[in-house]
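Shown here: the complex without one of its protein chains, the others still in place.
And now, chain A:
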Amino acid sequence: MTTKPLDVGVLPDQDRPEDPPPTTRVTIRGTTKTSRRFTVPRSVRRAAGPVGLILLWFLTSATGVLPESVLASPVDVIQQAVELTKNGELPSAIAASGRRAAIGFLIGATVALGLSLLAGLFRLGEDVIDSSMGMFRAIPWVGLIPLFIVWFGIEETPKIALVALGVTYPLYFNIYGGIRSTDSQLVEAARMMGLGRLGLIKYVILPSALPGALVGLRYALSTAWLALVFAEQINADAGLGYLMSNAQQYFRTDVIVLCLVVYALLGLACDFAVRILSRRLLTWRANFEGEA
């Protein structure tokens, strides 16, 4: 092929360029089979970091570079885990904390669901609720601990209230956002097909809010555990926070680390559960032939 434009014949002479611009060419080289003598599998490379850090922790503890008063050795932490499980302290602490997290979560989720439905579905609800939620969100909820102690004392109630509060915001904003981002074209089509208001909510609005709600649920659960860590610093007489503050008085870094690990594992377990739930509820988003 020439580089001359094909329709050059119909162009007036004065418009014709003097010289066609020089063509620049690039060579695209393949990247397959480039000579790399030795490749480590990705999973091994990813695991190398954490494993290396734990190994470093173990070695510095064993050689005495890292004193026990600063951080206990991983061996001590595991020993503590076994011991506290045997004498039942750890399981009962997990149960107490889990109970607080669960009750707080249920209350917060109920409030968030109610508010987001009112604000999402009704113009009046939006006007009244959404601006207020925006205002309350600006208050850092951890800062409410002193007020909660004044209101609810130092028993279980302020702890559960703090968890509920931490859960409410992420769930509310994600469900509300999900409802409001419903595709208006789908609403129009569904109305055309004869769906009434309730039908629209059930078949169009709520399903399209579901992906957002599940994202909110993940945030909410991680916030629930975070809120619990703060809440259990308040005069706890049971639970993981109690175990931790006790350990702090006796400089037992092994127990403190153990409690942190347990918090982390509980958070991971919740996250995993929501991911399984999402996969089951959102099968329609996947691009495979779902014949379930």
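Assume contacts are C-beta pairs under 8 Å (C-beta built on N, C-alpha and C of every residue); 3 or more make two chains touch, one makes a residue touch a chain; residues count from 1.
Here is the rule we use: contacts and distances are computed from a predicted model.
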Protein name as given in UniProt for the chain not displayed, "ATP synthase epsilon chain", "RNA polymerase sigma-70 factor (ECF subfamily)", "Amino acid/amide ABC transporter membrane protein 2, HAAT family" or "Sulfonate transport system ATP-binding protein": "Sulfonate transport system ATP-binding protein"
Candidate in contact with the missing chain, chosen from A:Thr23, A:Thr63 or A:Gln185: A:Gln185
Sole residue of A:Phe38, A:Tyr250 or A:Trp284 that reaches the chain not shown, by the stated touch rule: A:Trp284
Residues of chain A in contact with the chain not shown: 7, 9-10, 185-186, 188-195, 199, 203-204, 207-208, 210, 283-291
